[in-house]
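Only a single protein chain was left out; the remaining protein chains are all shown in position.
The block that comes next holds chain A.
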Amino acid sequence: MKEKEIICECGHVNPYGTEVCGSCGKPLVKNDSNELLNMRYEGAARRSQTYNKSIIDKVWNFFSSVKVGITIIVVILIASALGTIFPQELFIPPGQDAATYYAEEHGWAGELYYTLGFHNLYGSWWYMLLITALGISILIASIDRFFPLYKALKNQRVTRHEKFMSRQRIFGRSTVSDQDETMNKAVSLLRKKRYKIFEENGNVLAEKARWARWGPYVNHIGLIIFLVGAMLRFFPGMYVDANMWVREGETVPVPGTSQDYYLENLQFDVELYDEDDERFQGAMQAAPGAEHIETFRTHSILYMPTDESTVGAGRELEAISEQEIEVNSPLYFDNYSVYQLDYKLNELSAMSFDVEDRETGESAGSFTVDLNNPEDYYTLDNGEEVYIYDYFANFIINDAGEPTTENNVPDNPAFIFEMTNEDGEEELTFIRIQRNFEIRDDEDDPHQYAFTFAGIDTNHVTGLKVRKDLTLPFLIAGGSIFLLGLLQGSYWPHRRVWLQRENDGEILIAAHTNKNWESIKKEIRSVTDQTELSEPVDQTDEEYEKEYKEKDNL
């Protein structure tokens, strides 16, 4: 059913639900009242104020209510605050089980926190739901208001209905000796204050910064784009977040790039602040012995495999750039960024061993094992071969009492070497730092070849973070639009002053602004002071006006 349009006496056709004629401003409802007009949306018909029948109407009205919007904001605010009472799950020490951690650290309160799911609050479905509701609310509330407001401001006429004038918050009636002269003077003063002047039948509308009215809508659009961008993270492939550890001299595929890129760590450096730096003497003496790290960086080379080489070991690589990756100065390529995040100094990289032939009493030779890439066997000076029977990079004895390795980081390397002696028997020797024994069939029969530990080499390892985030353009666009809209709506007020001639030599003055009423009053005061016009009153605070006219001692 199409609702009736409202035809105003000025001839303007207003949509159903309009409260104030979009053209001449005549009040269309409660038109014999003297209450101030509700000017927020110019009295234009808004869908949410007009229809309330279908489900769609109800949902629309719910989300376009500012009350509901504020409630959503406040609920998000409170929820967010709750999430900071105890650390979120991602901040608890690695390796801790959340189920027990909260109870142990924070007692019954911690347990409750965990049970309620607050330990992972910002990723919870209901937090997401709140954010979604916020987005929907912003969107619907904006649409509900923008179009009517836009039309009303576009259709507004200069000459206004008298009731429109008298029911403005700022309104005055002046009797002047010469209407023309007063009008002209007022117009030129308003022009100087950068008002745009519209004239019709000798009446005047002075308006400035109408564009600022769109500020909230621009910022809301920005917010919606931002929220959409944030939601895009849930689509696979939108972002990569991977750690990589690279030893000096090592070249490894960059994780998350499907082996399209390789990175070499040529050298890793940590720089400390000079302990004699006189700027920091006070602070350094307050914490004696503390290390003051200035920066750390990886001298890296980025490679791409050449077209011909196939995936797998030994691909042919082509260097494409050489760069220092430093804290606050990541390496950017393609859509990826590689950040300097962490490091490990002096990780074991190689171990050397001497082998003695007990039969001759002479050295059989020495060999060095690269702990990250051990060979199958090593040939000694005397031509004999040492086989690696077993290698444990990070040696532990597991629960079953068997020797094994915790991972392949050589923090605690252990070997079982195998050699064949002159009698053709196989000799096994277990060796790790400060531990060395021969695995013998007969306790009293030592091996022919005796191993001794000769030395170690160490190496620095750089900890890098690889990131790709295809949602960033949305966030940047949304954030920028948001900020521009905020600026537009907050730093400029939309002001209008109407001057209207009456037949008996009177001039009516009315004014409206969307913010900072004291400032528009000051502007008008400076116009009325210099013309025959008398100062209009602010009808919301008449009694104050009287009391403070003289002694506004603020």
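Rule of thumb we're sticking to: a contact is a pair of C-beta atoms (placed from the backbone, for glycine too) under 8 Å apart; a residue touches a chain by one contact, two chains touch by 3 or more; residues count from 1.
Basically, contacts and distances are computed from a predicted model.
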| item | value |
| --- | --- |
| Which of "Imidazole glycerol phosphate synthase subunit HisH", "Cytochrome c-type biogenesis protein CcsB", "1,2-phenylacetyl-CoA epoxidase subunit B" or "3-isopropylmalate dehydratase small subunit" matches, in UniProt, the chain that is not displayed | "Cytochrome c-type biogenesis protein CcsB" |
| Which residue of A:Arg173, A:His299 or A:Arg467 touches the chain not shown here | A:Arg467 |
| Which of A:Thr84, A:Asn398 or A:Gln530 contacts the chain that the document leaves out | A:Thr84 |
| Contact set of chain A toward the excluded chain (per top definition) | 40, 66, 69-70, 73-74, 76-77, 80-81, 83-84, 88, 90-91, 122, 241, 273, 277-284, 286, 292-296, 327-328, 330, 337, 339, 341, 465, 467, 472, 475, 479, 482-483, 486-487, 490-491, 515-519, 538, 541, 544, 548, 550-554 |
